[in-house]
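Note that one protein chain of the assembly has been removed; the remaining protein chains are unaltered in position.
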Amino acid sequence: MSTQETTGQTQSLTLVQAVRDGLYTEMSADEDVIVMGEDVGKNGGVFRATEGLWEQFGDDRVIDTPLAESGIVGTAVGMAAYGLKPVPEIQFSGFMYPAFDQIVSHVARLRNRSRGRFTCPMVIRAPYGGGIRAPEHHSESKEAFYAHEAGLKVVMPSTPYDTKGLLISAIRDPDPVIFLEPKLIYRAFRGDVPEDEYTVPIGEATTRREGSDVSVFTYGAMTRPTMEAVEELAEEGIDAEMIDLRTVSPLDREAIVESFKKTGRAVVVNEAPKTGSLAGEITAIIQEEALLYQEAPVNRVSGFDVPYPLYALEDYYLPNAARITKAITETVEF
Amino acid sequence: MSTQETTGQTQSLTLVQAVRDGLYTEMSADEDVIVMGEDVGKNGGVFRATEGLWEQFGDDRVIDTPLAESGIVGTAVGMAAYGLKPVPEIQFSGFMYPAFDQIVSHVARLRNRSRGRFTCPMVIRAPYGGGIRAPEHHSESKEAFYAHEAGLKVVMPSTPYDTKGLLISAIRDPDPVIFLEPKLIYRAFRGDVPEDEYTVPIGEATTRREGSDVSVFTYGAMTRPTMEAVEELAEEGIDAEMIDLRTVSPLDREAIVESFKKTGRAVVVNEAPKTGSLAGEITAIIQEEALLYQEAPVNRVSGFDVPYPLYALEDYYLPNAARITKAITETVEF
Amino acid sequence: MSVLERDPGDLVQVLDEDGAVVGELPDIGDETIVQMYRDMVLARHFDKRAVSLQRQGRMGTYPPLSGQEAAQIGSAHALGDDDWLFPSYREHGASFVRGIPLDQTLLYWMGHEAGNKVPDDVNVFPVAVPIATQTLHATGAAWAASLKGDTDTAMLCYFGDGATSEGDFHEALNFAGVFDTPSVFFCNNNQWAISVPREHQTASETIAQKATAYGFEGVQVDGMDPLAVYKVTREALEKATAAAPPDSGRRPTLIEAVQYRFGAHTTADDPSVYRDAEEVERWQAKDPIPRLESFCRDRGLLDDESIEAIDTDVTDRVAEAIESAESVARPLPEALFESVYETMPDRHHDQLAEIEALRAEHGDEVFFE
Partner (left out) sequence: MSVLERDPGDLVQVLDEDGAVVGELPDIGDETIVQMYRDMVLARHFDKRAVSLQRQGRMGTYPPLSGQEAAQIGSAHALGDDDWLFPSYREHGASFVRGIPLDQTLLYWMGHEAGNKVPDDVNVFPVAVPIATQTLHATGAAWAASLKGDTDTAMLCYFGDGATSEGDFHEALNFAGVFDTPSVFFCNNNQWAISVPREHQTASETIAQKATAYGFEGVQVDGMDPLAVYKVTREALEKATAAAPPDSGRRPTLIEAVQYRFGAHTTADDPSVYRDAEEVERWQAKDPIPRLESFCRDRGLLDDESIEAIDTDVTDRVAEAIESAESVARPLPEALFESVYETMPDRHHDQLAEIEALRAEHGDEVFFE
């Protein structure tokens, strides 16, 4: 069940291929795992995240559903309660809202409501985030909605390796997981991914770069411009620590607080609208647990408080390396 | 349109009577204002918030709808675009989720999407919050969902006077307002309410008690145990300032920051689950704008990160005066 | 011909309002019929006591079922061992038939999550408060049964007339139609969704005809006739578990059980505000209990004596259940955090500690004053 078991063979995969590989791995290992959603079958998903699975596992395990998100998630609740492990795909995270009631009223609560008699192990996958010049509602980053709902876990990977390992963890998790995939970097780069099964634990952040001047917390697609900024600043002598949270619910409080205690300064980068985003939560955690270490305000580099724009404007909306660099510099110079 | 016009006559009303009075006032003044929802007509609403309106304004302006929240909010979007000012009631805020897609994808965005060609002036009213020994899903406090969505305003009054004045402002507002009513205190007390129309501005906090030792920020039903705690502490020599935010989107940043600069300490009290609630946002605002004044961590007294329990457990869940007192004391003594 | 293959506006009846047989009897033993009578009497008595507990402040808001016993008891008795039940919030009678102890139902309405912890060997889903949402769970579970090859298992799902207006109802029936799930959708059309009458809920003449939209059969049954309900439900369940489609006609069914809620929507509701006493009286003439009683007396299955014995037994059992439920202590704070996740996360430990610190300092009373 862990890295030890792998043959040691790796493949060089894109992030979306790692999704597919994770699904394939778990479907091969456990016949209760099924994939369902709009266009996930013959079409292989609009992003090809389920490519080839229908050919491999057939109609009963890779299921094209009618066009109804509440239907997809709501039937998945019944399936999970009956003993399957459904992995519903919602085509874009902006289309999860028709299923919002099922997610918050049932997926998140079935175990609690029935005191464990019924459980709801499922992974709701959806591509999230902006930057691909997509139509309206195709670019949102609203992880804060799900992180505010107890009973759910929320995972947002940023590398092919983590994606496969976290997806496998999510499928094996006894509780429901919202798995938000950074579609901007679905194909932006490749990474080494073990061919065998392995897991990356849910709820653990990872340090992408160690540093001592300032802690930069981010996740998902924003890891890229953040790393760009951090590396640029390293050349200018600013030694930033870059933490990829990977899971936004539960947040890895320990990793956040520990890094902050070391640096005393923090920048949080995400693409959600600033007000009410998890950047606020992270800030609150820091000052609750490490106020005495704090040497500068926590700087939130987020999306703006507007509906995600059509693509002519999206480059102004999304945090970029220049904005992040500026925030880090300000924080260090405070 | 403002307090000046009133005759000076007041009535002593409960908070829910003030809702009704606000609706009555605006429906009398503007025939485009209509009320719609489940059981709002002959039945006068399950909390009697629309009592007598159907008799007064008839079937065409006080409309019992089929049992379908997305239907209620989605048709209200079309009505608003056509020139009516719908005031849909959702029976409990826990039942807003079937309408979540319409709220975030359309209500919040119609103006922006059409660059002002179509607008969506409407007030979605719903009773929120716990403490009335109600069944599951009848006690949630999920204002953070709506405050994270640009394009919406979110109002949460705590007194009969404010309720009527804010409701009238909300109905007259050119933009959509989510109006969350603290059902715990629907009938807990009475307050003087002018008979005539008057407005209380959206987006302005009010100071319920001036103090210099610590700022306590709260809203809605939590104002009551908070005030209890603050008054108790006053006797013990702790001089707390108590700010009722009244609107949680937009937050009154100025009021928050100003009070904090005075006291250097803050406690935020709300009944939403702590993680991802607006207490985090308020904390982030404070430390962004007034870190140098800060003398203690901002203390969040919130609900716990669990589904709102059935009523045998709710007294443990809801912040009470003892918990608030403790948090204030700790903050002052930090 | 199956009783399901008829015009959805053509009401299936077995007993008339006086309990006389007017239709073909279902294939059912006398013992079961008497058991159904007993269960209906129990449900009615339970209901009366529950309402009174609420009035006395010994229980929270409670949704009464009186008038709706035949629909619940008749359909629940039609279920096979492997079948599952997906209730809304009003089907205490049906849940009891399927094995949920009365004290657990009371506990639930007394605000204890424990009431929703359905016993392990009982396949009844927990109470669903958000209207119509359970129709999707039922479809999903039925679909899973079918995918797993459990061909003897069907899922019976209850919901109200009001529930048919929700999007989830539509999606659930549509999925069921597309995937041929072993589903029986059972609409307890009690004429009212709180204060909104059935005619105002939809312009469709019957609810049964809505099945047309999903490509399967809909049937209207007299929901205050326990034998008709049994019969229709049994046929629908058989159809649901027939050999695999397409050869066999294994298909879902929508049943509209026409009935009436005699009492308030819940104890928080006052129906006199929105409906006439006269209408209530008209429907009381269809009361399922005297109807089945008179049928049973005619057939010699019941007499004064056995009926009195049933009444006494039922009274005792409900009294015992109340005692048992009321003897359960208020749950401890840790119950708040229990089973939110399989494993309690760190922040839950911190939050529980916060409560415990307050309890240690001030005693438990500080939460309940």
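Letters A, B and C name the chains as they come in the text, with residue numbers starting at 1 for each one.
In the analysis below, contacts are C-beta pairs under 8 Å (C-beta built on N, C-alpha and C of every residue); 3 or more make two chains touch, one makes a residue touch a chain.
Given the structure is predicted, the values throughout are model-derived calculations rather than measurements.
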_Contacts of the hidden chain among displayed chains_ = A, B, C
*asked:* For a quick check of understanding: of C:44, C:117, C:210 or C:231, which residue touches the chain that isn't displayed?
replied: C:210
*Among the options B:48, B:113 or B:262, which residue touches the chain absent from this view?*
B:113
_I'm checking contacts with the chain that's been left out. Which of A:13, A:33, A:68 or A:328 qualifies?_
A:68
*Since one chain has been left out of the picture, which residues of chain B touch it in the full complex?*
34, 60-61, 65-66, 68, 70-71, 73-84, 98, 101-102, 105-106, 110-119, 150-151, 153, 174-175, 203, 250, 253
*asked:* Contact with the hidden chain only, please: which chain A residues?
replied: 38-39, 41-44, 46, 64, 66-71, 94-95, 97-98, 133-138, 274-275, 304-307, 309-317, 320, 322-323, 326
*Residue-wise, where is chain C in contact with the chain that is not depicted?*
165-171, 174, 177-178, 200-205, 209-210, 212-216
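Keep this in mind: only the chains that are shown with their structure count from here on.
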*Select the chain at the greatest separation from chain A, using centres from the mean of Cα atoms.*
C
*What is the distance, in whole Å, between the centres of chain A and chain B, each centre taken as the mean of its C-alpha atoms?*
32
*Inter-chain centre distance, chain A versus chain C - centres from mean C-alpha coordinates, in Å*: 40
_Junction residues of chain A, two or more chains touched_ = 70, 98, 101, 105, 112-113, 150-151
*Residue numbers in chain C touching 2 or more other chains?*
113, 130, 167-168, 340, 345, 347
